[in-house]
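Partial view: only certain chains, each at its native spot in the assembly.
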């Protein structure tokens, strides 16, 4: 019943200056609303819809930026890992390792992540039922690391569409681990634009509000100063200029729910 | 942005005494939370999973009870209609005609309901997209009657399961008509018990909370003094003893959202 | 293990001359392939996506045409009914009453249809699991009429999309009743064109072939001389000019399966 945390940042790292600029604006919005936050950004988009999608800066460059943000802003940082080999070096820099949804059943990746001792945010696969995330958490916990978060990010619903089942949050919470609502990817329309994914950013705020009304421990929300020009997930990122206003609304619901 | 209303009552009418007892307890809970309410009950369950399911008291007996509740409690009443012929006589007694989800595309029923001038609550079919409910509302509005409510009650999601898409509420609200969240049937597991439907009443409250966090105009919630012995929809009805507590939580979220 | 039958005709009746012209062409194709057939057409489209969709000729005019086709061609005829009151008069003319998918759980309609003694083709609701069709058949059979066919026509799969599960055919066949594959409506995209449904007629033939490979007793296929100008279901009707060729392929698969 602790107040909710925000996990926010751009979908992918673009440069140190860009990360710094966004971190400043997120910090301002989060502090204005009294919301603790974690900086999130990816150094590699390893599963783009097509080869034409930008991959990102790579691990070395990306970790340098994440380390800089972490130090300059005194904020925890989160990024996703895609192979066993990445877990240890990434965990030297970041506070939270994130397991991508497509990879949430890859046993070796879960074990390698767990063994770093870092906190782990596992996205629920689009193909997985919420009551099956206990098995996923157990794989990580078998390493002795129980700093686990389970993250809703939408479930396959026909083609090129996801749906977020709000029963999933209390169901996953039964594991005892904190539940994160990824309001950005839940409104994604995977592959919906042919060579890339579409999305509907106007539903990010409603889904985040709904999640806090049912007791989510954290909200994940990607943001950008100009989402329509972002290299990935633009259609579902929230403009950073709107973040402060959204967070105040979320904070009020969370305060009610967790009172 | 008016405060939310509650639509509540037993799934099906059992007797005048039973309806009166429940109405008293709902009134107490609703008034305690400062929530205006509408009494809901069905006189005929026209589409049970199997022939073994109880059908109900029938229209004549049912309308007598609804009229009595309406007069004794000074509360609007709602019931569902299943054919064109039922619309006019039912509308003489009740304030709100409800169109069952399976029948939400039956043009003649929508027109006959509209022509009564009564308010109409149309359930979104389990097979229908929220953006297609505009066509449904247009059928009713073609009669000159625009006292229309659009109601989310879950969408088919695999077999014997529904999911409530919380994007559906803002999408249906774009029509300009008030949107109702049926938190009872959204947690139904249709046909899930072989000869009858299952459900999970523990998710009724979370879904109702989530709906008010995204601005629903009303919440529909079936209730019973002993749901496990109710003749229909027992697994997803909320015990009336819990109603007051649930409503206070809902009222607080609604007040925040609509402030 | 009897050879498969074809249920074919236009989605809706347009005129006696039109019905006669199509019946002639269907007869020619069916006889050329050695396939017994039933003429199908609707006199009322009672659940169009929007009010703008054409409803049809009405019951009186429609039954006259169906009676004429039945007599002139010596072929059984099938049409759908939408209310209890329609069952008896329609059954005086047609050989097979069809229950629309949206209405497949309406107990009174099923009983009224059963009581006519006519054969009944019940479409599986888009919201229903195949293993739940036994309850539907039991409702009809409770009248003493067991001349029942169960018809697959697609299941809700996300929004504006259906999917045909080919496990559904053997599952429904476990009831002992013959199973019909509606290859036309299985490729429908309900509401997919805003004011009307879309569809993909290029998948009608593959789905019909697949159905006969798993032992379907009949194939339902709507057809038109110019589908793109048909008043309803144009996108998923097969041009009648292609019917003969399709049927020959189907007949060969059926002969293999039922040998």
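As written, the chain order gives the labels A, B and C, with residue 1 at the start of each chain.
Just so it is clear, a contact is a pair of C-beta atoms (placed from the backbone, for glycine too) under 8 Å apart; a residue touches a chain by one contact, two chains touch by 3 or more.
From a predicted model like this one, the values you see are computed outputs, not experimental measurements.
Student: May I ask how many copies the whole complex comprises, since the file places only 3 of them?
Tutor: The complex in this structure file totals 4 copies.
Definition applied: only the chains that are shown with their structure count from here on.
Student: Mind naming the chain pair that shares the most C-beta pairs in contact?
Tutor: Counting C-beta pairs in contact for each chain pair, the top pair is B-C.
Student: Using the average of all C-alpha atoms in each chain as its centre, how far is it in Å between chain A and chain C?
Tutor: Each chain's C-alpha centroid was found; their separation is 48 Å.
Student: Take the average of all CA coordinates in chain A, do the same for chain B, and state the distance between these two points in whole angstrom.
Tutor: Here the centre of chain B sits 36 Å away from the centre of chain A.
Student: For chain B and chain C, let me know how many angstrom lie between their CA-based centres, rounded off.
Tutor: One centre to the other, that is 33 Å.
Student: Return the residues of chain B touching two or more other chains; collapse runs of consecutive numbers into ranges.
Tutor: Touching at least two other chains: 155.
Student: Enumerate the contact residues on chain B facing chain C in the complex.
Tutor: 46-51, 55, 82-84, 102-103, 105-108, 125-132, 135, 138-139, 142, 155-156, 159-160, 190-191, 195
Student: Can you tell me which positions in chain A touch chain B when the two form their complex?
Tutor: 155, 157, 163-167, 169-170, 187, 200, 202-203, 206-207, 209-215, 249, 252-253, 256-257
Student: What part of chain C is in contact with chain A in the complex they form?
Tutor: For chain C paired with chain A, touching residues are 157-159, 161.
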